[in-house]
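The following block contains the structure, expressed as structure tokens.
The complex appears here without one of its protein chains, the remainder shown in place.
Labels A and B are assigned to the chains in the order they are written; within every chain, residues are numbered from 1.
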Amino acid sequence: MSTTTLEMAPVVRSTAQGITRNAMEVATSVTLALVGAAAIWDSARIGAGWGADGPQSGYFPFWLGIILAGTSFANLLPILRGRGEHAGKMFVTWPQLRLVLSVLIPTVFYVAAIPITGLYVASAVLVAYFMMKLGDFTWRSAVPAGLATAVVAFATFEIWFLVGLPKGPLEDMLGF
Amino acid sequence: MAPAILAPGARAQRGWEPMRPVQFIIPAGTGGGADQMARVIQGIVSKHGLMKQPMVVVNKAGGAGAEGFLEAKGARGNPHMLVITLSNLFATPLATGVPFNWKDLTPVTMMALDEFVLWVKADSPWKTVADVIAAAKDQRLKLGGTGSKQEDQIIAAAITKSSGAPFTYVPFRGGGEVAVQLVGGHIDATVNNPIEAVTHWRSGALRPLCVFDDKRLAGTEKMTDTQSWSDIPTCKEQGLDVDYLMLRGIFMPAGVKPEQVAFYEGLMAKVRETPEWKELIQQGAFNTTTLTGDAFRAWLTKEDERHKTLMQEAGFLAQPS
């Protein structure tokens, strides 16, 4: 297992390529404005007025949505006019992003796998994968560590505390 | 757990038995009436060793219990799942439009029925139901209850319908909270279950006016210096023709085998024989009616219809969106 991609020399931010801060600011503001719009739309549907004895169900979400959308636009304006205080700065550089993704992508697979394999199997694989891919461990130590994690978690939750966590075909086979 | 792995063929000789931990779903939050009952059942089962497999209690309270019911609906054919229900079995689908009906479950047994009592503050001028009705017609009274468009508000609507007296219904999160709000004088009346208000009655802070049942409560032990549960008149005696009882029942997902239902029926019957259960029943002045099988189904069908009517009249049905 190679770890070369992860041992990048620290990169000077100003010269590096990546996602610009302003692009991210715009994307975030637009997303928040959309969330606000969704709130306004749903609240208008269920009634956003002020009834005889106080606000209706949609009253608060409606105004919250309006304020959220409003502040998002206000955040957007200086950037669109090119006067953002962070103009020219990076949100994340490509090497940094690669590092972040080296953790995030396996985590996405981990979360996606839980409904299929159950939490224990997925966790064992995650621990072993991280140890081998992100650390200098060989399978000789990584695989037992993964298994140990799963067994300890299983013993703690399923047997000792009687808390059921997501289980998959393996646990099913073993009769749990 | 070792024997379970080693000898899969050794069991299931006499009738069916659970082969893995049984999930017990509570479609309500921790600390409420249904939660208490489920945990008592779990405690009894483990203390008396009534089942070889452990019972795992799981709260799924989201959307007034809709979450728990949908989970059980989706677990068709799973014999290792039980659901304890309260009135939200009928009220939640009607009030929220969540696609669910009690027929999506297999009824196992009715454990008991929970009573409702009309309570006012002990230092209020109202001594009878008629006093309260008259006062409510004079100036709108505030009636507190648990949740919205659930049993307490249905009773409130039924009182208004029967007597013509309007009430402002103020919803709170739990029965204990409602009782204390009444003791503190922030609301005028409640329809608390006996167990939620009994301690305030005994300390002299609250006064029960009537019980929403067609016969009086069973307990004849003196709870206060002068009164026992059976001294509380029924609402009908007091001229208010409203009765309402809340189901405390056990269900399984649909599509399970009859021998599996029979196992849990037997298990719950054993639970009801234990001293711990009898203690709980006595504490809470529960109505001890129990039903199984077809009689239970008939009861459920009737109650479902009744809730539909009551909630439609009160305007609590979900708007089709």
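The rule is simple: contacts are C-beta pairs under 8 Å (C-beta built on N, C-alpha and C of every residue); 3 or more make two chains touch, one makes a residue touch a chain.
One rule holds in what follows: contacts and distances are computed from a predicted model.
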Q. The chain that is not shown, which UniProt protein name from "Tripartite tricarboxylate transporter permease", "Peptide/nickel transport system ATP-binding protein", "Multisubunit sodium/proton antiporter MrpC subunit" or "Cbb3-type cytochrome c oxidase subunit" does it carry?
A. "Tripartite tricarboxylate transporter permease"
**Q.** Of B:89, B:133 or B:195, the one touching the omitted chain in the full complex
**A.** B:195
(Q) Can you say which of A:30, A:80, A:100 or A:159 touches the chain missing from this structure? (A) A:100
Q: Please pick, from B:205, B:250 or B:271, the residue that touches the omitted chain in the full complex.
A: B:205
Q.
One chain is left out of this view; which of A:30, A:87 or A:163 touches it in the full complex?
A. A:163
Q | Hidden partner interface residues of chain B, rising order | A | 29-31, 35-36, 39-40, 42-44, 46-47, 57-64, 66-67, 70, 95-98, 140, 142, 147-150, 168-174, 176-177, 179-181, 183-187, 195-196, 198-200, 202-203, 205, 276, 279-280, 283, 316
Q | chain A residues that touch the omitted chain in the full complex | A | 6, 10, 21, 24-25, 28, 32, 35-36, 38-39, 42-43, 46, 51-58, 60-61, 64-65, 67-68, 71-72, 74-75, 91-92, 96, 99-100, 102-104, 107-108, 110-111, 114-115, 119, 123, 126-127, 129-131, 133-135, 137, 145, 149, 153, 157, 161-166
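Just so we're on the same page, only the chains that are shown with their structure count from here on.
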(Q) Could you work out how far the Cα centre of chain A sits from that of chain B, in whole Å? (A) 40
Q: Under the touch definition given earlier, write down the residues of chain A that touch chain B in their complex.
A: 45, 53, 158-159, 162-164, 174-176
Q: Would you mind writing out the residues of chain B in touch with chain A in their complex?
A: 1, 4-5, 8, 19-21, 23, 54, 56, 58, 168, 321
